[in-house]
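Below is a slice of the complex: some chains, not all, each in place.
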Amino acid sequence: MQIGRIVGTVVATRKDERLTGHKLMITQMVDVSGNIQGHPIIAVDTVGAGIGELVLFTKGTSARFAANKPESPIDAAIIGIIDNIDVYEEFLVNKGD
Amino acid sequence: MQIGRIVGTVVATRKDERLTGHKLMITQMVDVSGNIQGHPIIAVDTVGAGIGELVLFTKGTSARFAANKPESPIDAAIIGIIDNIDVYEEFLVNKGD
C-alpha cells in the first residue's frame, strides 16, 4: 500500500457501469515528510475519506477486492484513513559508501 | 486508474485475434494541471472516446475485465470520459521540512 493525500475529485458521466456508485478521488502519493510524489492516481473510496485527508491506498487486483468487485475495471482504492505516521528519522540516513 | 488524454491511434493489421474490434488509442497520462507525463499507453476503448478527450484509463487485469475479455492480451483500457476535474490547490503544497 502507499500513503496518499486526496487532492480532488473526478466526474465522468459516461463510464463503465461497474464504476457507478464509487466516488473517484484524485490521490497523490506522499513521502514520509508529507511531500507529494509522482502522478495522480484515481482511486475509488471504500472508507468515506474526504478531500485533504491522508489515506492508505492500494493498487491492482487488491483494489478490486477492496471494492468487493473482483471482476471490475477498478485498479486503485482508498482502504484507510491515516490517523498517525511514526517515522524514526535515524533509519532514513543512508548507509552507503 | 489514471487521467489520460487520447492523442492518436495505432493501426496493426497483423495482431492477436482477441484485439479485433477494439480501437487502439494512444493515451498519454496527464497530471492535475493537464501536463502530459510518462510514455504512451495503447489502450482499447470501451466507452466511445474520441481523439483529444480527457479519459479515465485502467491497467493490468482490470483492463481485461473492462473489455469483458478476461483471458485476452489486453492490459490497458479506457473506461470513462472525464467531464470535470476538481482540484483543491491547497493540498498540492508540500508539507515537508
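Annotations for the structure displayed:
For reference, chains read A and B in written order, and residue numbers begin at 1 within each chain.
Here is the rule we use: a contact is a pair of C-beta atoms (placed from the backbone, for glycine too) under 8 Å apart; a residue touches a chain by one contact, two chains touch by 3 or more.
In this text, all values refer to a predicted model and were calculated from it rather than measured experimentally.
Within the whole complex of this structure, the shared sequence is present as 5 copies, and 2 of these are drawn in position.
Basically, only the chains that are shown with their structure count from here on.
Centre to centre, using the average C-alpha position, chain A and chain B are separated by 18 Å. Chain contact summary for the complex, chain A toward chain B: residues 5-16, 18-19, 24, 26, 28, 30-31, 33-36, 39-43, 51-52, 60-61, 63-64, 71-76. The touching residues of chain B, counted against chain A in their complex, run 1-3, 29, 31-32, 37-38, 46-48, 56, 58-63, 65-66, 70, 77, 79-88, 90-92, 94-97.
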